[in-house]
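All protein chains but one are shown in place.
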Amino acid sequence: MLIEKLETGIEGFEHISNGGLPKNRTTLIAGTAGSAKTVFAAQFLVEGIRQHGEAGVFVTFEELPDDIRRNMLGFGWSIQEWEQEQKWAFIDAAPRPSDDSIIAGDYDLGGLLARIENAVTHLKAKRVSLDSIGAILNRFQDLGIFRRELFRISSALKTMGVTAIMTAERTAEYGDIARYGVEEFVADNVIILRNVLEHEKRRRTVEILKFRGTSHQKGEFPFTIDPQQGIIVIPISAIELKQKSSDTR
Amino acid sequence: MLIEKLETGIEGFEHISNGGLPKNRTTLIAGTAGSAKTVFAAQFLVEGIRQHGEAGVFVTFEELPDDIRRNMLGFGWSIQEWEQEQKWAFIDAAPRPSDDSIIAGDYDLGGLLARIENAVTHLKAKRVSLDSIGAILNRFQDLGIFRRELFRISSALKTMGVTAIMTAERTAEYGDIARYGVEEFVADNVIILRNVLEHEKRRRTVEILKFRGTSHQKGEFPFTIDPQQGIIVIPISAIELKQKSSDTR
Amino acid sequence: MLIEKLETGIEGFEHISNGGLPKNRTTLIAGTAGSAKTVFAAQFLVEGIRQHGEAGVFVTFEELPDDIRRNMLGFGWSIQEWEQEQKWAFIDAAPRPSDDSIIAGDYDLGGLLARIENAVTHLKAKRVSLDSIGAILNRFQDLGIFRRELFRISSALKTMGVTAIMTAERTAEYGDIARYGVEEFVADNVIILRNVLEHEKRRRTVEILKFRGTSHQKGEFPFTIDPQQGIIVIPISAIELKQKSSDTR
Amino acid sequence: MLIEKLETGIEGFEHISNGGLPKNRTTLIAGTAGSAKTVFAAQFLVEGIRQHGEAGVFVTFEELPDDIRRNMLGFGWSIQEWEQEQKWAFIDAAPRPSDDSIIAGDYDLGGLLARIENAVTHLKAKRVSLDSIGAILNRFQDLGIFRRELFRISSALKTMGVTAIMTAERTAEYGDIARYGVEEFVADNVIILRNVLEHEKRRRTVEILKFRGTSHQKGEFPFTIDPQQGIIVIPISAIELKQKSSDTR
Amino acid sequence: MLIEKLETGIEGFEHISNGGLPKNRTTLIAGTAGSAKTVFAAQFLVEGIRQHGEAGVFVTFEELPDDIRRNMLGFGWSIQEWEQEQKWAFIDAAPRPSDDSIIAGDYDLGGLLARIENAVTHLKAKRVSLDSIGAILNRFQDLGIFRRELFRISSALKTMGVTAIMTAERTAEYGDIARYGVEEFVADNVIILRNVLEHEKRRRTVEILKFRGTSHQKGEFPFTIDPQQGIIVIPISAIELKQKSSDTR
Partner (left out) sequence: MLIEKLETGIEGFEHISNGGLPKNRTTLIAGTAGSAKTVFAAQFLVEGIRQHGEAGVFVTFEELPDDIRRNMLGFGWSIQEWEQEQKWAFIDAAPRPSDDSIIAGDYDLGGLLARIENAVTHLKAKRVSLDSIGAILNRFQDLGIFRRELFRISSALKTMGVTAIMTAERTAEYGDIARYGVEEFVADNVIILRNVLEHEKRRRTVEILKFRGTSHQKGEFPFTIDPQQGIIVIPISAIELKQKSSDTR
C-alpha cells in the first residue's frame, strides 16, 4: 500500500524524483508561458508508449489536437501513428466558438470526466495528461467551487487508476505557485517548470515542490529542450554545477 | 493553573518549545504547499500514541483519510492498526461532490464540532489535528464571521480538554502569516513551517512565532523530513549552525 | 494644563518616554501577532497596582478573561487576587457564538462605553487597557464610520479621566502602522512593538512613533520579555548598543 | 501681480522657501502620523501673531480645540490668551458622535466655508490652517467629487484673501504623496514632512515639492522639534551636512 | 507627407527632439505633481508667439486662467498682453462648483472641442495646450470609453491642423507612464518629465519616450527651470555629464 513511483522515461527525471511520478495520482505542473508544460505533458505519454508500452490519453483544453500533433513532430514523435495503434487518444475539451456554455459559466465537468474515463477504458491507458486547466478555470467564479472542482478532477482520475499530469499557468517565475493561489494545496504533487531571465539570458529549471507521502530531490535542477529528444533533466543541481566547474579549473 | 506543555514526541521540538505544545490549547501551524503541515499534524498524533499512549483524532478537510493513511505509511506509521486499536480516528470533513452546502456558503460548523467531540469522548483522545482549514475557509465570505468561527473552533476544542493543532495555508514564505491576515491573531499559539528557496536549493525551518502566556525559543530552526522518522528538528539555530561549521574548520 | 506623564512602572519605559504615558489620554499600541501587545497592556495595569496602588480595567475583545489570567500567571501576576481586592476588573467585550449582532454589523459601542465607565467609577480606576480592537473592527464596514467610532472611544476615555492603552493589529513589521491606515492618525499617541526576523533570529523593539504635545525618545529600542518580570526596555538605542560593543573591544 | 511670499516666521523655513509661503494661496502639507503636521500648522499661526501681528484661524477636523491648546502649550504657546485677544480662532469642524451626516455621506462643505469666512472677517485674519482633511475625506466616495471639493476649498480660501495651510495624511514615507493620489495635483503648493526610520533611528526632513509660479530650494532639509521653539529647519541639505562633517575631520 | 517637426523654441529641446514636436499632432506630457508640466505647456505657446509669431490656445481643466497668468508672470511672460493682442486665448474647461455634470458623470467633450476649434479659428492658432486631462478623466468610469474619448480629442486636434500638448498626471517617477495605463498607447507622442529624489536631492529630467514615425534622442536629459527663461534642457545625457565632469578632473 506504499506509494509507488511510475517511471516517466524522461531523461534525468527519475533521478531527481527518486523513481518517477507518484503512481495512481495526479501531479500539477505549473509554469509560465513557454516553460515547456505541454512538452512535458506529451513526453510523459510518449515515453510511456515507447519505453513501457503504456497507452496514454491527452486532454487538451485550448490547443487543437492537430496543432499538438504537429508541434511534437519536431521532436520526431509521430503521435498520429500511435493514435492509429490505439496507444494515444486525444480528448479535445476546448470550448468551440459556437459553444455557449462558456458564457453561461457552467462547464460540463461531469461530461468531461466521463469522456476521459471512456478513453482510458478503451485504450487501457495508464497515463493521462490534462493541458492546461488555465483555459477552463476562469469559468468558475467562486474560489470555493473552483477548489472543489479541482479536487473532484484529481479524485476521479485516482478512481480510474491512472497516473496523471495536470498543467497550470503561472504569470511570474518566483511569485505565487499558480494563478489562483489554491491549486498547489489541492494537488497531491507539484512540479514547477521555470524559464528564468537573468542578465538577458534564459535558463530552464525544474523543481519538485512537493510529493505527498514520498521522498524526492529538493531544489531546482537545470534542464534543456533537445530538438531530438525533448526534455533532458541534468540531475545535479545548479549549485553543484557551479562548484564542479570551479573545481575543474 | 499555569500553562503546562504537552510533550509532542517530535525529535528536537521539545527543546525549541521549552517542553512541547501548550496543553489544552490550539496551535496554528502555517505553511506553504509541501511545507510539512500534514506530516507535523499526523506525527503529533503518532508520537502521542507511541510514546504516551494518548489517543488522537485527525480531522481532514480535503484529503481523503485513505490518502493520508497511505502517505504516512511511508514513515512506517500504520495508522490503520491504530484505528483498529481505537487509538486513532479520522473525521472526514471534506465537502463531497454531491454536497451542495459549499455552494450555499453555509458550512455546518456546529455539526463538525459535535462529530469531533463525539470522537474525542469515544477514544478518550488527548490530541486533535485539523488539516487544513484552508479548504473550508473561503466559504465564509465575511471576514468578521470568519474570525468568529475560527475563535469558536478553538474555544470548543478548549472545552473538550484536548491539545490541538490546526493547519493553515500561506502562499509565500515571508509575507503574511496566513491567508486572510487574521488567523494568527485569533490563535493562542502560532508555529510557522518554512520551505525556503535560496540559490536554487530548498531549506526547511520551523519557527515558534508566539505561545501566549509561556516561553519558547525564538527564531527559525532547521528541520529535515527523515524517511524513517518524519520531522526531526535540529535544536540549534541556523546561525549557530554556520558558526559551528566555520569553527570546525 | 501642560501634558503630564503617568509612570507606567515598566522597566526602562519611563526613560524612553521621558516619564511615562501621556496622562489622561489613550495610546495606541500597534504590533504583529505575538509582539507582546497583551503583555504590555496587562503589565501597564499590573505596575499601576503594584507600584502606585492604582486600580485598572482590562477590556478584552476576543481572548477570554480566564485565558488572560492564566497567561499572565506565567509572570507571577495573580490577577485573580487583584480582582478580589477590587484593583482589577475585566470587561469581556468579545462577541459570543450566540451573539448575532456580529452578523448585523452593528456593535453596541455605546453599551460598551457605559460598561467601561461603570467599572472605572466602581474601582476608581486610573488605568484602562483595551485589547485588541482588531476583533471588533471589521464590523464597521465604512472607513468613515470606523474612524469616527475610534475617535469616539478615545474621547469617552478622556472624559472618564483615565490613562488608556488600546492595542491594534499589524500584519507586517515595516509597512502600514495599523490594519486600516487610519488608526494612527486618530490616536493621540502611537507606540509600535516590533518582533523583527533578521537572519533567522527574532529581535524585539519598541518605538514611540508619536506623542502629541510632548517629547519622547526617537527610534527603536530593544526590549526582552523576562519570564519573571515581563517587558524590560533597554533604554539605549540599538545603534548605540553596537557602538558600545565595538568600543569595548 | 507677481506671486509674493508670506514670511512664516518658522526658523530656517524662509531660507528654503525663498521667502516663505506663497501669499494668498493654500499649501498642502502632507505627512505620516506624527510627522509634525499639526505643529507646523499651529506654528504658522503662532509666528504670524508673534512676529507680524497677523491673526489666524485654525480649523480642526478631528482633534478637539482643547487638545490642541494643551498640546501646543508644551512649546509655551498660550493659544487661549491669543483667543481672548481675538488673534486666534478655532473652528471645530469635527464630526460629533451625535452627528449623522457622516453616515449619510454628505458633509456640509458650504457651511464650513461660511464659518471660516466669518471668522476670517471677524478677526481680519491673514492666516488659516486646516488640520487635517484626512478626517473628512472618506466621506466623498467618488474621486471626481472629492477632487472638485478640494479645489473648491482652496478657491474659496483664495477669495477670502488669506494664506492657508491644509494638512493631508500619508501612510508611507516614500510612496504616494497623499492618500488618494490626487491631492497633490489640485494643490498650488505642496510640502512634505518626513519622519524616516533608518537603522532604527528616526530623522525628520521637510521638502518643498512644488510651489506653482515661484522658486524654492529643492530636496529634503533636516528639521528638529525643539521643546521651546517648535520646528527649526536646518537650511542646508542633508548631503551638505554630511560633507561638512567629513570636511571638519 | 513626411512628418515635420515644429520648433518649440524651448532651449535645448530642439536638439533632443531632432527638431521639435511632431507637427500637426498631439504630444502627451506625463509627469508627477510639480514636474513642470504646466510650465512646459505654457512655454510651448510663449515661444510660439515670441519666436515664430504663432498664436496659441491654452485649455485649462482645473487651474483658473488667472492663476496661470500670475504663475507665468514669474518668468516674465505677460500672457495678458498677448491675450489682448489676440495671440493667446484661454479656454477655461474646469468644472465649476455650481456645475452638476460632474456628478452625472457626463462631461460634454463635444462642446469642449467646439470651443477649442472656435478659438483656434479665431486666432488662427497653430499651437494648443491642454492642461491637465487628469482633472476630467475620472468622470469616464469605463476604461474603454475613456480610451475612445482620448483618441477622439487628439483626432479632433489633428483635424484642426494644430500642434498640441496634452498633460497627464503620474503618481510615481518610475512606474506606470500615466494614471490609467492606456494614455501612452493612445497618444502619438509621449514625453516624460521627471523630478527624481535621490539622496535627498531632486533632479529634473525630460525624456522623449516615443515619437511615432520619426526619430528623436533616447533616454533622460537633465533640465532646469530658470527664473528668467523657464525650462532649459541640457542637451547631453546625464551619463555623458558624469563622464565629462570626471574627464575634466
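To keep things simple, chains are lettered A, B, C, D and E as they appear, and every chain counts its residues starting from 1.
FYI, a contact is a pair of C-beta atoms (placed from the backbone, for glycine too) under 8 Å apart; a residue touches a chain by one contact, two chains touch by 3 or more.
Being a predicted model, the structure only gives us computed values, none of them experimental.
**Q** Could you tell me which shown chains are touched by the chain that is not displayed?
**A** Hidden chain contacts in the full assembly come out as A, E.
**Q** Among E:67, E:169 or E:184, exactly one should touch the missing chain; which is it?
**A** Considering the complete complex, E:184 is the one touching the chain left out.
**Q** Spell out the interface residues on subunit E facing the chain that's missing from view.
**A** Contacting residues on subunit E, toward the hidden partner: 1-3, 142-145, 147-148, 151-152, 155, 174-177, 181-182, 184-188, 190, 205, 207, 209-210, 212-215, 218-220, 237-239.
**Q** Contacts of subunit A with the missing chain: which residues?
**A** Spelled out for subunit A, the touching residues are 32-34, 38, 62-64, 67, 69-74, 94-95, 97, 102-103, 105, 132, 134-135, 138-139, 169, 171-172, 179, 197, 199-202, 225, 227.
We take it that only the chains that are shown with their structure count from here on.
**Q** Identify the chains in contact with subunit A as well as subunit E, in label order.
**A** Chains in contact with subunit A as well as subunit E: not a single one.
**Q** Can you name the chain whose C-alpha mean lies closest to the mean of all the C-alpha atoms?
**A** C
**Q** Copies subunit C, subunit D: same or different interface, half of numbers shared as the threshold?
**A** Copies use mostly different positions to touch.
**Q** What's the distance between the Cα centroids of subunit A and subunit B, rounded to whole Å?
**A** 30
**Q** Whole-Å distance, subunit B centre to subunit D centre, using C-alpha means?
**A** Computed value for the inter-centroid distance: 52 Å.
**Q** Should the pattern of chain-chain touching be classed as line, ring, star, complete or other?
**A** line
**Q** Every pair of chains that touch: which are they?
**A** A-B, B-C, C-D, D-E
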